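What follows is a single structure, written as structure tokens, with notes after it.
With one protein chain removed, the remaining protein chains of the complex are shown where they sit.
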Amino acid sequence: MKSRWVLFVPLAIMGLLFGAFIYRLTVPGETLIQSQWINKPMPLFDLPPATAGVAGLKSSQLADGKPRLVNVFASWCIPCRAEAPQLEALKAAGVPIDGIAIRDRPEDVAQFLNEVGNPFDRIGSDMQSSVQIALGSSGVPETFLIDGKGIIREQIQGVILQEQVPEIIAKLEAMK
Amino acid sequence: MIAELGLALLWIAAALACLSLVAGIIFLRGGPKDLASLVRPASVAQGVLTTAAFGLLIALFVRSDMSVELVARNSNSLKPMIFKVAGTWGNHEGSMLLWLMILSLSGALIAIFERRLREDTLVATLAAQAALSLGFFAFLIFSSNPFNRLPVAPPDGQGLNPLLQDIGLAFHPPTLYVGYVGLSVAFSFAVGALITREIGPAFARAMRPWVLGSWIFLTLGITAGSYWAYYELGWGGWWFWDPVENVSLIPWLAGAALLHSVAVTATRNALRAWTVMLAVIGFSMSMVGTFIVRSGLLTSVHSFAVDPERGTFLLALMAIYIGGALTLFALRAGTVAEGKKFALLSREGSLVINNLLLTTILALVLLGTLYPIVAEAMGEKISVGPPYYNKVAGPLALILCLVMVAGPLLAWRKDDGRKLRSRLPIAALAGAIVLVLLVIFGGHVGILPLLGMAVAGVVAVASLAPLWGRNLRRTPLPTWGMVIAHFGVAVCLAGMGAESAFIKEKLVAAAPGETVRVGDFDVLFKGVKPIAGPNYTAIEGTLVAMSGGKSHVMKPESRMFPGLMGTAPTETNEAALLTRPGGQLYVVLGQPVQGADGRADRYQLRLWWKPLVWWIWLGGGLIAFGAALSMLGRAQLLALWRARRARKEEGRWK
Partner (left out) sequence: MKAKHQRLILALLALGGVAGAGVLGASALRDEAAYFRTPEEIEAGKAVVGEPMRLGGMVAANSIKRQSDGITIVFVATDGKASIPVQFTGIVPDLFAENSGMVADGRMRADGTFVADKILAKHDEKYMPPQMEGMDKAVAKAAAKT
């Protein structure tokens, strides 16, 4: 009376379940949030260099009197490549830029800088996304406008667009 | 040094697991017999080493060694000692190490104590347990190393979520984990028995105390978790059908079904394939639950941070284990001979219905928990809340309770229904009296709480029925255990019913000196004052609850934890509870309310009178206690110990 195929039912149900899980993992429910750090000082951190030849990043270094950008990026992030020319343009306009590399390997960072150029004065390596989380940053790339006292004034989520470049330069000028 | 030693111990333990697995496989494929004698000591050593590694991690937290990443991220030197210790498992890596420790210890305990199984089945079981732990060793070492050092030690750590800084929560997850992982033993037994085709009473008897043991911890864990949510979240509820709660309930339901079906297999050698499948499902559900919580697949108040990489790793592990076990089941279960026959009206028959109902509830809870994921895949954003669960689980649970009443009064194999006819009417009468009284005096009561309380009346009387006319001293321990556990269900049900039906709630903005009436209490709000705790500041309210000439001071708090090292400040509400025989008074202090002049002259107060609410947790405790008595009766640990001693003595004289 009992046929063998009934015994495969649990396996089939499990297959369906796992299908749903895999779907959910590939389309993760991102935890996007607006930074609660606007108009607050940068959280304290001390990140090691992300790659050889470029210094690491300490939060205390951000309060040296000069307004600057902190760019959260990663070599594995394709939009970050698209953003590189804008960062170069900002750099050329004299804007100091520091970077935080998220979950990145030193050799990949080096390769990335090789390919798209290096607009960064310092790059901290945030292997566990801890600084990223503390900043309320939800993805890469993201850019923070920091005033001379190390206080976060603005957060730009996503790629900096060409037309935003003069705007950012003006805003940083205004903070001086 | 401690961190490096801990990591080294993990590697050695992993190597031992590897050894058990390989030796077990070679032996089972007809290799040299000596290999089998390797597996036991290797399993014991693996258990000891993993426990030592966990001990070292605790030591790191106690010493606040901030050069270790895990400590720096999750602890703080200002934290009270007890929370430093609890912080060890209050995070992803530490909790995975705890999980692994319990897994390895379970293997060690089987290796030490299990003497009833055939040797090849035991070796297969230990090899399966080793295979399970091997995967989690890999996960821990490669993807979640708890002993990772920071290149630069920060001056102090990042603290712990203040919501997690609570004594109840500190010991709640480990209890649940023991339960979750304890089910791994049933899983391994099932896999072992499928491999050697030894599926029968011996296998069921060996598995039974393990199922009971882990189910006790699950029951305690869920009960404690419910109480934690009740007083810590300040929402006044005791069950929210939150995904995290559901994933602990699902293995509990599987365990409940399993411990009843394993009884049938052990006593009557029936339901064999079903028991094996449940044993596989039980631990599978534990893993799925842990995965859901750990991967952030479902967001909830309790969940940890999302990490897709770890999620993928865990998913792959689970696919191997669950898929492997279910494939083995599908291939082998067909060859299991049919079990002993039984009549529909018999103990077996009632237990089959019990199992069907339990698995149905399990399936419906699982459906509700995962449905939002499926719906999102189809483009709809949906949340499934308490109305769904109450609607599906409520009626089924009540039917289940009625079956539970009948089962113990039926004989194995075949029953003429005499005991049912003679004993059930009294219980039914008790239920009817409760129902009538509630309808007359209860006022407006919802249908589910009403039926719940009536069924509780039936169960309370009928659960004691198996003891009638018996010599109580000669009644075996497992019978006592069953009676107490079933009675606990009645207590729990009565608490749930009474709380939902007769709860009184008051929500006011009160000025100091005002009196609020809730239930039989006059509560005088005296005022607030600021206080400082070890790592937080708080506003403490003072209230005096007066009833029947007696007064009690209650002090709810609204706490503020400052943000440290880049964590945002967090606030929590500490409810004040006053427990009376008839229920609990529950007070939460809310926000200040500004008057016309802009000064805070009133405070929001939320007061509940919750009749019989503590019966819910008392019932949970009774269920666990009953199961514990049952386990003591079944495991015969003492007898086993003596037999072991005797064998050793014998060996000495030879």
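Order of writing sets the labels: A and B. Residues in every chain begin at 1.
In this section, a contact is a pair of C-beta atoms (placed from the backbone, for glycine too) under 8 Å apart; a residue touches a chain by one contact, two chains touch by 3 or more.
This one's a predicted model, so the numbers in the text were calculated from it and none came from an experiment.
Colleague: Using the document's definition of touch, tell me which of B:V85, B:A432 or B:A509 contacts the absent chain.
Modeller: B:A509
Colleague: May I ask which residue of B:L78, B:I167, B:I320 or B:L367 touches the chain that does not appear here?
Modeller: Result: among the candidates, B:L367 touches the missing chain.
Colleague: Can you list where chain B touches the absent chain?
Modeller: Residues touching the hidden chain, for chain B, are 161, 163, 234, 299, 301, 303, 305-306, 341-344, 349, 352-353, 356-357, 360, 363-364, 367-368, 371, 375-376, 380-385, 387-388, 391-392, 396, 507-509, 558, 568, 570-573, 588, 590-591, 593-594, 602, 604, 606.
The definition used in the following text is that only the chains that are shown with their structure count from here on.
Colleague: Can you work out the whole-Å distance between the CA centroids of chain A and chain B?
Modeller: 39
Colleague: Considering the complex alone, what residue numbers of chain B touch chain A?
Modeller: Listed in rising order, the residues of chain B that touch chain A are 69, 73, 151-152, 154, 158, 273, 277, 280-281, 284, 288, 291, 295-297, 299, 305-306, 308, 311-312, 315, 318-319, 322-323, 326-327, 329-330, 333-334, 370, 373-374, 376-377, 565-568.
Colleague: Which residues of chain A touch chain B once you look at their complex with the stated criterion?
Modeller: 4, 7-8, 10-11, 14-15, 17-18, 20-25, 28-31, 36, 43-46, 48, 128, 130-131, 133-134
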